[in-house]
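Excluded from the complex is one protein chain; the other protein chains are retained at their positions.
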Amino acid sequence: MSVTELTYRQAIARAIADEMEIDDRVLLFGEDVGAAGGVFKATEGLQERFGPARVLDTPISEQAIVGCAIGASLRGLRPVIEIMFADFAGVCFDQLANELAKYRYMTNGQVTVPVTVRLANGAGGGFGAQHSQSVENWFLNVPGLTILTPATPGDAYALLRAAIRDVNPVLYLEHKGLYNLTGPVSDADLDVIGRASVVREGSDITLVASQLMRHRALEAAELLAAENVSAEVIDPRTMVPFDYETVRSSITKTNNLICVQECSPGGSWGATLIATLAGDSLELFDAPPLLVGGDNTPIPYSGALEAAWLPSPERIVDAVRRTLAY
Amino acid sequence: MSVTELTYRQAIARAIADEMEIDDRVLLFGEDVGAAGGVFKATEGLQERFGPARVLDTPISEQAIVGCAIGASLRGLRPVIEIMFADFAGVCFDQLANELAKYRYMTNGQVTVPVTVRLANGAGGGFGAQHSQSVENWFLNVPGLTILTPATPGDAYALLRAAIRDVNPVLYLEHKGLYNLTGPVSDADLDVIGRASVVREGSDITLVASQLMRHRALEAAELLAAENVSAEVIDPRTMVPFDYETVRSSITKTNNLICVQECSPGGSWGATLIATLAGDSLELFDAPPLLVGGDNTPIPYSGALEAAWLPSPERIVDAVRRTLAY
Amino acid sequence: MAAERTAATRRVVEKTKSDERGLELLAKMLEIRGVEDEVQRMFTQGLVRGTTHLCQGQEAVAVGVCATLKQGDSMTCTYRGHGAVLAMGAQADAVFGEIMGKAKGLCGGKGGSMHLTDVAVGAYGAFAIVGAHLPITVGLAFASRYLGDDGVSVCFFGDGTTNIGAFHEALNLASLWKTPAIFVCENNLYGEYSPLRTTTPIERLADRAASYGMPGVVVDGNDVFAVIDTAEEAVARARAGEGPTLIEALTYRQVGHSRSDPAKYRPPGELEEWLARDPIVLLERKLAEDVTDPARIAELKEQVRQAVLEALERAKSWPDPELDARFANVLA
Partner (left out) sequence: MAAERTAATRRVVEKTKSDERGLELLAKMLEIRGVEDEVQRMFTQGLVRGTTHLCQGQEAVAVGVCATLKQGDSMTCTYRGHGAVLAMGAQADAVFGEIMGKAKGLCGGKGGSMHLTDVAVGAYGAFAIVGAHLPITVGLAFASRYLGDDGVSVCFFGDGTTNIGAFHEALNLASLWKTPAIFVCENNLYGEYSPLRTTTPIERLADRAASYGMPGVVVDGNDVFAVIDTAEEAVARARAGEGPTLIEALTYRQVGHSRSDPAKYRPPGELEEWLARDPIVLLERKLAEDVTDPARIAELKEQVRQAVLEALERAKSWPDPELDARFANVLA
């Protein structure tokens, strides 16, 4: 594949197709991923192309879906499964956190568990408190899971192919607000797990932001540019393992850090990042590193409330101003 | 009740009994909490005393247990439920994180959900990776849950009574390694939710540590005293809401902070604490705030490995030395 | 107010299938149909956010079951719960308001289409995680046993829900503790876009009751009187302390699963077949047989239509919530 323009949604379907094409062990199952092509249409055409033996619809039973993927992976298969709205990770949390994440460790390496779990993350669409969460934050304290959070079609494609090839369990979080985003996709570099990307260079402050917030951080950076503030924007792309090094080099230059995240502060990836850098790079900070995130509440439904709940470019700009004025 | 000496385990049974005695709406259910008095014997005698209508054994079905408690609480009851090993929160995570935590918010206050969920937390007992976790860290990013982590019989008693009286949902985490600990118990002050306790005063460094780690931090403080280092030890007691103020006043004095926790760093309460203080009190730090915790792995079974996994007083002392030498 | 409303709904319980009663049932079903049709329109107009799941074609189940309840009883339902919440007596304007995220919506705009709740009329919540409310219903019912009142708790859910773990745990505990719970499975043949037979290895879902030692009964969910008869038996059993019942109501979702679904997966003719058995059509026909004056039915239809449209206009005129409202009611 040379570089193509695809939507984020198409990039996902393409990544799965490309891996299924070259590896018979790859299969896909989940609720309505087959005949219907997925509730987010991110698996459209795959059942037609690869047949119902490799693209299967399941009953509504997420524990069975995850468990079945684990078991199949033990026999060498490479299951890609969909949990639909990421919030449904709650009903199969044990399978993800206690089984999938720990299986290899508890058996001292007798098994590998190459399962890719796709989940649709994030707020902003008016889906309410039980269909809008960013669930990477539920799993940060569960060693054994690799967690990916693509924000562009290109990253969605590369990270998903990398996830499927990875012999370890991967949670792959798709942001619902990005499915329609268009961008270039290529297979030139699939070695992307654990590598942040500097998506805008700058010298005054480092904004670390993922998924929908990456795009808002970029908007904020544009607004700031008009004020002669030069913001560097980094998309971690991978939550676990986190590329601290790229962030560290950035703040070596900017000496200021703000994490922009789509969740409340407690136990968040942003808090983890700040604590880590406070612990090993305290001297780099000119001002206190800040967390700009969702409110410390469940996510409200009403359009007005949800918009207020989510960090806006303006809120990011505000936080930058406060930081630089410190 | 005047001051009595009880074990941590007895303090729990006593707290439940004292609330059941004065409030008919309080009831207890869970697996083997009744006839058998609990697998940790923390509910011994309660069924005999209050009868099987108020102390009930359930099938092995944690989703049903939590859901039933939620439903009962909507009708004004005050269910206290046991999930036994805290790790089993995985099989009822949806009920805890998506239903219990959000119910009041999603209905805009039409309901109150006064459920107390007891869970047995923590490592050190040789129970292996699926029976040793500190699950407060799974729920930090779930607004709506109050999370309590008592470390002494006195706190176990007061926090549990406060939890049962609280009209909001509470996760009450008992540490398995502390059930046999003896200490004074009194009902003089039950207003303890959200209040940290300074358990040892000191001037050189602040150690924030909970549950088993509180006791190790105290041991470390003794070792440090022999080196003329004066460590202040703070037990947060409540993870959510967290008493930042007490920690902040302490580091205003000591200018140094180490969190000692029984879990890996990602998404942990210690990381949240450090990020919060780095954000609002950066100027207070003489040296980088550190996290001393479990390794970034599942918890191994073997005695030798588990002991190495858990922070020891010596590891804490080491970290303090490094901090003060900064 | 709320109590009066449920009282109104409750009056229909009288066993006599009188004119009056039939017309009341019809009015409620027409109201639900009217609300759902308007919500569909609002969605197209961009007035509804996220998603919405409508119940056109399934009205007889909610209306029939809720007609057997009395004050103090409770009900839980799903994201496809507008009908059930209205059947309990919630006001249409507050329902519309919530769906539009207005301050005066049932949940102040915090819940939305999938979470309509009106505790004042016994509607304890609509749940968006499949199966999650079944255990909660067990607790609502258990409380009646514990408190010694004779309340019952009804839970509506879909056919697809019978495959999830929470279903199993809830029915098991409900039966073991003989709680006064009534589990109403609305078998509308599909879970999302999947026909039941592609996700479920058995056909008769009521058969699953045997695993829990409780009665499992099948009923024509498009026949409101049949639903009432079946529900009455289950309610009586529950009130008598004999434990829960699983009711499988056979019905059909005349629209797509959710707003974005054109329902192309339906075999040809299926929709038409079920439209011919539309519960409102069936009830009207029955009433006509019972010599109800056709003019009265026409008049009722017009009345309900007007009331729904007025409710909608009222709700549209309401303001959005204040932004600070988003911080309220995390804790009590």
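By written order: A, B and C. Residues from 1 in each chain.
Rule of thumb we're sticking to: a contact is a pair of C-beta atoms (placed from the backbone, for glycine too) under 8 Å apart; a residue touches a chain by one contact, two chains touch by 3 or more.
What you are looking at is a predicted structure, and each value in this text was computed from that prediction instead of being measured.
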Per the touch definition above, residue among B:M1, B:I22 or B:A36 touching the missing chain: B:A36
Hidden-chain contact residue, picked from the options C:C55, C:L106, C:L176 or C:A234: C:L176
Residue of A:N168, A:T182, A:N296 or A:S312 in touch with the missing chain, whole complex considered: A:N168
Where the unshown chain meets chain B, residue by residue: 31-32, 35-36, 39, 57-63, 87-88, 90-91, 125-131, 295-298, 300-306, 308-309
Interface with the undisplayed chain - residues on chain A: 27, 53, 56, 58-59, 61-77, 79, 94-95, 98-99, 103-112, 143-144, 146, 167-168
Touch residues of chain C, complete complex, unshown partner: 163-169, 172, 175-176, 199-202, 207-208, 210-214
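Following the convention adopted for this analysis, only the chains that are shown with their structure count from here on.
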Distance-maximising chain from chain A - centres being C-alpha averages: C
Interchain centroid distance [CA atoms averaged], chain B/chain C, Å: 41
In chain C, residues with contacts to at least two other chains: 107-111, 115, 127, 129, 132, 165-166, 330
Overlap residues in chain B, where contacts from two or more other chains coincide: 94-95, 98, 105-106, 143-144
